[in-house]
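Shown here: the complex without one of its protein chains, the others still in place.
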Amino acid sequence: MKWMTFISMVWASVAQANTKTSFMPPAATEIAGQVDNLYAFLLWASLIACVILIGGMIFFAMKYRRKSANDKTAYITHNTFLEFLWSFIPLVIFLFVFGWGWYIYHQMRAMPKEALEVHVYGKQWAWEFVYKSGKASTNEFVVPVNTPVKLIMTSKDVLHSFYIPSMRIKQDVVPGKYSALWFESEKLGDFHVFCTEFCGAAHSLMLGRMKVVSQADYEAWLQENDEGLTLVQRGAKLHNDKGCVACHSVDGSVKVGPTWKGIWGATHQFVDGGSALVDEAYIRESILEPNKHIVKGYPAAMPSYQGQLTEEQLNAMIEYIKTLK
Amino acid sequence: MGSAAGKNYINEFAGLKSWFTSLDHKRIAILYMISVLTFFLVGGIMALLIRAELFSPGGQFLTGDSYNQVLTYHGAIMVFMVIIPGIPAIFGNFFLPLHIGAKDVAFPRLNLASWYVFMFGAALAVSTMFTSKIDTGWTFYTPYSIKTGTAVVTMVLAAFVMGMSSILTGLNFIVTTHKLRAPGMTMGRIPLFVWAIYSTAILQVLATPILGITLLLLAAERIFGVGIFDPALGGDPVLFQHFFWFYSHPAVYIMILPAMGIISELITTYSKKTIFGYTAIAYSSIGIAAVSFFVWGHHMYVSGQSEVAGVIFSFLTMLVGVPTAIKMFNWLATLYKGSITFDSPMLYALGFMFLFAIGGVTGIMLATLGLDVHFHDTYFVVAHFHYVMVGGTLMALVGAFYYWWPKMFGKMFSETYARLSFVFIFVGFNVTFFPQFVLGAMGMPRRYFDYIAPYESLNKISTVGSWLIGIGFFIVLFNLIHSLLKGAKAPDNPWGSKTLEWTVQSPPTHHNFDHDPVVTAGPYEYR
Partner (left out) sequence: MSTDNHVTTAGKHHHAHHFKDAWHEFISAKEGIWLFMVTEILMFGGLFVGYFIYHMKYPEMFAEGASFLDWRMGAFNTFVLIGSSLTMALGIHYIQVGKNKAASWALITTLACGAIFMVVKYFEYTHKIHLGLLPGKFFAYPEAVSQNLAMYFGFYFCMTGLHGTHVLIGMALITWVLIRNMRGEFDSHYFTPVEGVGIFWHIVDLIWIFLFPLLYLVG
């Protein structure tokens, strides 16, 4: 497919100006740039097609508008040559676009042999990342710049889809299966990670943050740990890392579950009519057995964190909640 | 049996019972019309709720859960209860026999039964709103649909039942088209609306059974845990998507083909000119129907299907684009040297061409492998299918209402309000959905209850647009009801059309034709 590369390059120079106005997020990989070129081509081709169809329609409608009630119209049943043209030309264009799309898709699907491999788990409603060193993080995805990164992904519950708009990549994350993605970012910076497969109440809050950093910063990040943090700081970190943030805000805004702001010492009303004071015991129960008591006005959506948090981490969470006034 | 003066299918029999037991295809069409319009109102209110919630980021008046429910009902009602039955069951029922010179459809009792089956399914679907609701999205993707605590079983059975109704309607229309054409009405002389309904009927009969078995398996999955779609039991959730789209992609053409048929009728009538390329348009309907069975995988480029599968599906999808382009160009050529008026149905037809052109070219973008990876499941897709389904099918539906209303009820409507409604719907539609293309390009995923700050302004514009569409549809409703009450008496052929339904009185008699018609020429002989 050498010729494809050639055409892409020629077009790239033509399309350079367009990509800024095409509303795509800034492209961070070489393939993303190719996608944008194809997109720019299609935008122009579409524009021309619409001008022909819509413009032609308006032109004819104006030119041949009825002048009198007994206008004579031309009796034209068909024109084989014209019909051939407007079947054949679109076909050629469509097939050209098909080939171009395939060429890009093929590069997206061809996994590099030497790549930094990261395991990704989708779960309701957070992204978990596990690195070779054993380092694990939630919703925070740190990768070095100019390095091919391969994601090996699976889901712990329902379908999710891993999507980084700036990389122009997306892949469904399926329970019971591995799927893979790769990219090589040329840019430093922060990028959004979205879930694009409907996965329940907090689907739209399943947001990850990808940080592309220098190799040195990446190494340093891998070494980071919780030592030296206060209990409250650890709690704040857990709020993010364990995915609590998807459903529980700390600023009073309404998400899937109750906000944590000001709940310490408050009284929660339950759907079964009971109520409880929010204290250490109640928070512990809410985390480990979330569906034992359901707070009025909220769905029974929270999974249990039994076995996923140490005693120290539970205490850190409680101390953190105490500070949210 | 000549009709006594003033007798027609509406006043020939009196009483509600005569409506609910009527075997007359025209009365059954009216039954469908009332039910479909009611569901459209419900689905439309859901759409307004969705847009209102998305006016600003964060929760406004819905929660994540209730938003997902509203979204699911909007999708399920609009797809299964409005757009799929819409044109075939209302206008197909009413005008297919009239178009081919028949006294009724082939199986009138089955026709009435289809309506009852449809209403039973619809009632089941609506009943879930008052129980545990449903929040899976209209696509019922596994394993979420296996795990969620909502009324999935009732809802899939409802969809199954409505599917059965769709099959029965489809087979009725196929046999009607094959067997009941008037003398001289060869397949080369049937109006293009009939070709469209006929192609649609083939799709209904051949694709819906697969949806049926898929939904039954999903119900079995929830009741017994058979494990076919459940990864926890060794099953494959992606298989559900293959099964589901094997029906639901042809279903997309079940939704749009009848609309294309209507556009062919409107454009010839209001250009007073014979259709350009009758054969090409007729065969392109069949072509679309045939190829549409083999393109379902273009919904699944990022689902984990193999690269080869993606390539094949992308290629075939491009092929579907060709007959669609043929239709667009043929309509354009029909306008050439015509005598064009801008009566309201024609405005809707031209509006259809405008919106469908945009829907079509964005469809090509989505069919393109490398590009769809970015667009898949974003607002770009939402915008695209609304341009096709609403901009296409609903525009044609409203156009058809205005076009055939005088024939159906014998009353004229206010042309001023009809044009006003067009302006609101057309402008409102573009204001609502064009920004969604941009949102999609920016990367905003669909089915999002909440979104990040950069998406806010475009969402606000989109919400304002939805109000304009709402106003537009209320004007249509007002106009048609006003016409029923106060409208002037309609002549037999107010538009100067050439197809057979305009040769009989408005509204038609119970038996349609006083004398069996004999056909000697094609349907659009404007000479």
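Letters A and B name the chains as they come in the text, with residue numbers starting at 1 for each one.
The rule we apply is simple: a residue touches a chain if its C-beta (ideal position, glycine included) is under 8 Å from a C-beta of that chain, and two chains touch if they have at least 3 such contacts.
All figures in this text were calculated on a predicted structure; none of them were measured in a lab.
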- prompt: So which shown chains sit in contact with the chain we cannot see?
  reply: B
Residue among B:52, B:113, B:126 or B:180 that touches the chain left out of view: B:180
- request: Could you tell which one of B:113, B:239 or B:519 touches the chain left off the display?
  value: B:239
Task: Among B:213, B:481 or B:521, choose the residue that contacts the chain missing from this document, as touch is defined above.
output: B:213
Message: Considering the whole complex, not just the chains shown, which residues of subunit B touch the missing one?
response: 1, 97, 102-108, 110, 167, 171-172, 174-175, 178-180, 205-206, 208-210, 212-214, 216-217, 220-221, 224-228, 233-236, 239, 243, 511
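Rule of thumb we're sticking to: only the chains that are shown with their structure count from here on.
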- request: Express in whole angstrom the distance between the two chain centres, defined as the mean CA positions of subunit A and subunit B.
  value: 31
- request: Give every residue of subunit A touching subunit B within the complex, in rising order.
  value: 22-25, 34-35, 38-39, 42, 45-46, 49-50, 53-54, 56-57, 60-61, 64-67, 71-79, 82-83, 86-87, 90-91, 94-95, 97-98, 100-106, 108-109, 157-159, 161, 163, 165-166, 168-172, 174-177, 179, 192, 194-205, 207, 253-256, 298-301
Task: Can you check the complex and tell me which residues of subunit B touch subunit A?
output: 58-59, 63-65, 68, 135-137, 141-144, 147-149, 231-232, 236-238, 271-274, 276-280, 301-304, 307, 310-311, 314-315, 318-319, 321-322, 325-326, 328-330, 332-333, 335-342, 350, 353-354, 357-358, 361-362, 364-365, 367-374, 376-378, 438, 441-443, 445-452, 526-527
